[in-house]
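Here the complex is missing a single protein chain, while all its other protein chains stay put.
First chain written, first letter: the chains are A, B, C, D and E, and each begins at residue 1.
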Amino acid sequence: MNCKKMVQITWQEYDAQKDRVLILPAGSIEQHGPHLPLCVDTVIAERFAELLAEETGAVVAPVLSYGYKSKPCSGGGPLFPGTIDLNGITLQNLLIDLLTEFAADGYNKIFIMNAHFENEAFIEEAMDLVSRRVGPSVHMLLSNWWDPIPEGLIDQLFDVVPFPGWALEHAAVTETSLMMYFAPELVRVDKISNIPPLTPPNYAEYPVPKDLIPESGTLASAYSSTAEKGKLIVDTVVPLLKDMMLRVFGSL
Amino acid sequence: MNCKKMVQITWQEYDAQKDRVLILPAGSIEQHGPHLPLCVDTVIAERFAELLAEETGAVVAPVLSYGYKSKPCSGGGPLFPGTIDLNGITLQNLLIDLLTEFAADGYNKIFIMNAHFENEAFIEEAMDLVSRRVGPSVHMLLSNWWDPIPEGLIDQLFDVVPFPGWALEHAAVTETSLMMYFAPELVRVDKISNIPPLTPPNYAEYPVPKDLIPESGTLASAYSSTAEKGKLIVDTVVPLLKDMMLRVFGSL
Amino acid sequence: MNCKKMVQITWQEYDAQKDRVLILPAGSIEQHGPHLPLCVDTVIAERFAELLAEETGAVVAPVLSYGYKSKPCSGGGPLFPGTIDLNGITLQNLLIDLLTEFAADGYNKIFIMNAHFENEAFIEEAMDLVSRRVGPSVHMLLSNWWDPIPEGLIDQLFDVVPFPGWALEHAAVTETSLMMYFAPELVRVDKISNIPPLTPPNYAEYPVPKDLIPESGTLASAYSSTAEKGKLIVDTVVPLLKDMMLRVFGSL
Amino acid sequence: MNCKKMVQITWQEYDAQKDRVLILPAGSIEQHGPHLPLCVDTVIAERFAELLAEETGAVVAPVLSYGYKSKPCSGGGPLFPGTIDLNGITLQNLLIDLLTEFAADGYNKIFIMNAHFENEAFIEEAMDLVSRRVGPSVHMLLSNWWDPIPEGLIDQLFDVVPFPGWALEHAAVTETSLMMYFAPELVRVDKISNIPPLTPPNYAEYPVPKDLIPESGTLASAYSSTAEKGKLIVDTVVPLLKDMMLRVFGSL
Amino acid sequence: MNCKKMVQITWQEYDAQKDRVLILPAGSIEQHGPHLPLCVDTVIAERFAELLAEETGAVVAPVLSYGYKSKPCSGGGPLFPGTIDLNGITLQNLLIDLLTEFAADGYNKIFIMNAHFENEAFIEEAMDLVSRRVGPSVHMLLSNWWDPIPEGLIDQLFDVVPFPGWALEHAAVTETSLMMYFAPELVRVDKISNIPPLTPPNYAEYPVPKDLIPESGTLASAYSSTAEKGKLIVDTVVPLLKDMMLRVFGSL
Partner (left out) sequence: MNCKKMVQITWQEYDAQKDRVLILPAGSIEQHGPHLPLCVDTVIAERFAELLAEETGAVVAPVLSYGYKSKPCSGGGPLFPGTIDLNGITLQNLLIDLLTEFAADGYNKIFIMNAHFENEAFIEEAMDLVSRRVGPSVHMLLSNWWDPIPEGLIDQLFDVVPFPGWALEHAAVTETSLMMYFAPELVRVDKISNIPPLTPPNYAEYPVPKDLIPESGTLASAYSSTAEKGKLIVDTVVPLLKDMMLRVFGSL
């Protein structure tokens, strides 16, 4: 395979690739119900990054395993054990250091492949602050795997259960299907239950009420998830992300 | 009128109200096209806060006039003059200090009435950090005026131009209508033009490309805005926000 | 009137004024005895800013409603409810962001009109740090309404009660007179009592002793305050501040 | 195998293990000469953590892939491409957040398995600050794989080339042998050359002189490295680390 | 002598004194004209602390040699070589750490003897923040040597040149006299010249104009300074400071 993982190459090999795109996958350690492991976002971010790198010759940096605080209505929130929450400023400063270092090494096309929604505001803040410092020659792009999904695919994926909106797609059909495709050995299929989606409040409240989220941590049904649906998402989204990179970076 | 603005009352009067809800309106100084002033979010946040206070006997704190960085596809972004952007950590620390002070004064029902979308991640981070420090007896609630709007009202408001989604409703029908209702003397009606909504990219890119946003700063059409539509929003949303406060705080 | 409030103008109008001075008023929310509201410093800062803008064609930015911690012997201190204290570093970073943004928009004559004594050290620190970063072409000026008052005027103002020194002129003759002139509806005239001035200690002590400050929060007598005295201050100080601006900025 | 990787288990499985030790491996992305990949410290930290977990039933948290700044005379320093350096305060705050979160989840025996020397001062600072906050019931232990190595083993490992001291054992016999044992596919054996060890200065100098470190980035000879030597280190050190954990934590 | 300097005693001797007052002198390194060395504030702070300790049995901590930024009109400002300026937050955090450590060692009567005016706002901020953390049992007091000076003494000191106000008493009669008394070998008497006092502006301006301050750095005349005047200040102020300590701490 031609995916160049930064962890596997020497400094000389890394130096020789600096005209390529560098992809930084960003995940989290966060409860994903009784049927999925804590690493869902990390695995998905890393696998998308690798597949994109195979398509584009990009270099893949080590995944960010720890992410910003889980919010109740998009990830179950901070009350679940195993949800390891960074403060926003910690994640932001981590990104600032990493982006600055990649740029200092001569990489000026950096794609942050995010798979944990809550990360985004603090990653963007870091991108903005780094951009002011390193100047316009360094291009930084942030995306994820759900925003590029077209309407049509949503209909195909939600043929059995209704689409609850992306915020509630936590440990539900799309993430479960992606994990069945990427890492089936980590999915406890017998623990999947068909539950109605949470009706989330249209506000944020602190302290987070203990009974806001179903005890299992699942926000919507994972019923009808299949590895085939996971593959369908991947096969649709990877080319769209490649197009996006080409549009923003000019060349790959 | 029975709205108790914190700026107008003495310290003794403020002290006597501490069983009431305290409302902190949060706005921004941000370009809003050629037909609206820089203070749109500030005026709207403050007026909703006052109307809610009249309904609930709440105390209104001085509005936060300066907010977090405008994002290109929900506010036009940082390249427009007059868009005054705070860094995320600055806004966050400002909120931390204020929430801590209100709680220290004995107020334990605090409602942050936000009218600038980009503020939310950093306000929530402050709420979380303060909540850990002051403990569960202090209840903090964050909402805005658009999330409670029901589907049916959207249809009424967008009878002429299509609803472009809330992110693009910047200087468009809803904000313009609210300003025509709240502060008609600040609306340059003759500068309203009927433009198609921006087709925003599904990613974030830095540096922000100079040609991403229409030169005027408007993200969707403000055509068909009326003070009546503004009133309709207010009359629908205020009771819904009051219900929300009652649900979260138990009493008002 | 030709006062250009930043909140009322569009981004294009703001952009067209950038050769003018930008005035940033700085106040606080702080107890001011039983006869004055919490917003005294904010109202006074804002009104002086507007009057100066009318004289000079300057643009007025939204007032900073929240200021640095009240000190016992110049504002009554932190123990009074309604005194909302920012940490020094919070105010400093807020100023840093704002001054940086105004300068980035092309404004290089910035006047900070302060009306809360305690703000000054942290505003100056921000001015210094911003000046190092943006370079010498951006001129920043900090003043207030009491330092320019000439000896002769002091004698006129304190015709009945003795002048206790500026630190103790908190909720006393000058601030009360200014409020009677600027916002008479906010003054509880019947709550004014003739008290002798506090004899303040010549040191700072923490924790602040609970009995250091009179229970009412007034540090010196407000007796003999009149709107005419307020007008006298304004009519004297505004031209002096205008001269100061001219001296520092070269042109207005 | 009975190694419980936090990334592979669900939140309920993680919650059920909280009486166990939690091991947090800490590595870096740092040049390791022409024969080893950038991830040496990360692989070694992670593998030791997993082996220890198999011996002790501990839970393994995701490895910290990014570490503190490489120093010239223990890692080649910041001038090599591919050496991705975090600022000290960034690493420190990352540790503070993680240790706080693990403790909040009920884990009170935390072992930080470090494989990047430069990390240590900032990890210890985080341990100290967290310890003050969470109190004495949470025990935190920091060690690495080299400090427990007994004199006798050093003689066995350095049978061909001389032992240059631990600081210079960067990309040299011990790290190369460990990588040949743990991940032989990542070692470019043909790129190993027999060089004399660097004679490091007994001081620190900034800016780092460009010619201080050999162009290859290797600080001492990796000649005579073998997978058997790697296994010898592992078989010696793992029981010693297990003893250390037992001594500090009381039980495993 | 019975002055207990913390630097001279062992940890056991220090521990045995913890019911006493601890005095922390605070100075600066700042230009003091052509006739005085850079250490004026440091020497004066340290000597007052020692004299007070002799009177009260207090323990003296090592002096803070570096202080907050010199301001033009009270110290000559940042443009003079040899004026070594700490940022406000640096001084503040230094004080926070020190006060916290002294309190943790059981000292709950701490007197900060300041001799550099500009330090005060940031020392007070540290006192406030530490006080909130360590609680009301720790009493902290900040004073200096000029605020206690009575009117009558001023007349005696300024028998030849006029009193320019305390802000301008920089490298002038009082500081020069104190240095002639405390450290005559450090005074270049032949470099004293009789200059009129600076007429300072009643505002702060950045960047600081290069010609604001006389080239020599002296803000008012040091003419007529004598060691006797220095002794007079000391003999008057030390008992007043002792009284102040007694009043605030209850016992010494």
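Assume contacts are C-beta pairs under 8 Å (C-beta built on N, C-alpha and C of every residue); 3 or more make two chains touch, one makes a residue touch a chain.
Model, not experiment: these values are computed from the prediction.
Participant: In the full assembly, spell out which visible chains the left-out chain is touching.
Facilitator: D, E
Participant: Write down which of E:36, E:73, E:138 or E:248 is the residue touching the left-out chain.
Facilitator: E:36
Participant: Among E:14, E:48, E:117 or E:249, which residue is in touch with the absent chain?
Facilitator: E:14
Participant: Using the document's contact rule, name the residues of chain E that touch the chain not shown here.
Facilitator: For chain E, the residues touching the absent chain are 6-12, 14-15, 18, 29, 31-39, 42-43, 61-63, 65-66, 80-87, 89-90, 93-94, 96-98, 101-102, 105-106, 186, 188, 191, 217.
Participant: Provide the residue numbers of chain D that touch the chain removed from this figure.
Facilitator: For chain D, the residues touching the absent chain are 69, 71, 78, 87-89, 92, 120-122, 124-125, 127-131, 136, 139-143, 147-148, 201-207, 244, 248.
Please note the rule applied: only the chains that are shown with their structure count from here on.
Participant: Between chain A and chain E, how many steps is the shortest route if every step has to go to a touching chain?
Facilitator: 3
Participant: Among the chains, which one keeps its Cα centre farthest from the Cα centre of chain D?
Facilitator: Result for max centroid distance from chain D is chain C.
Participant: Between chain A and chain B, tell me the centre distance in angstrom, where each centre is the average of that chain's C-alpha atoms.
Facilitator: Comparing mean C-alpha positions, chain B is 29 Å from chain A.
Participant: Between chain A and chain C, what's the gap in Å when you average each chain's C-alpha atoms?
Facilitator: That pair's centroid distance is 49 Å.
Participant: Give me the residue numbers in chain B that touch at least two other chains, ranges are fine.
Facilitator: Touching at least two other chains: 87, 89.
Participant: Dump the list of chain pairs that touch, please.
Facilitator: Here the touching pairs of chains are A-B, A-D, B-C, C-E.
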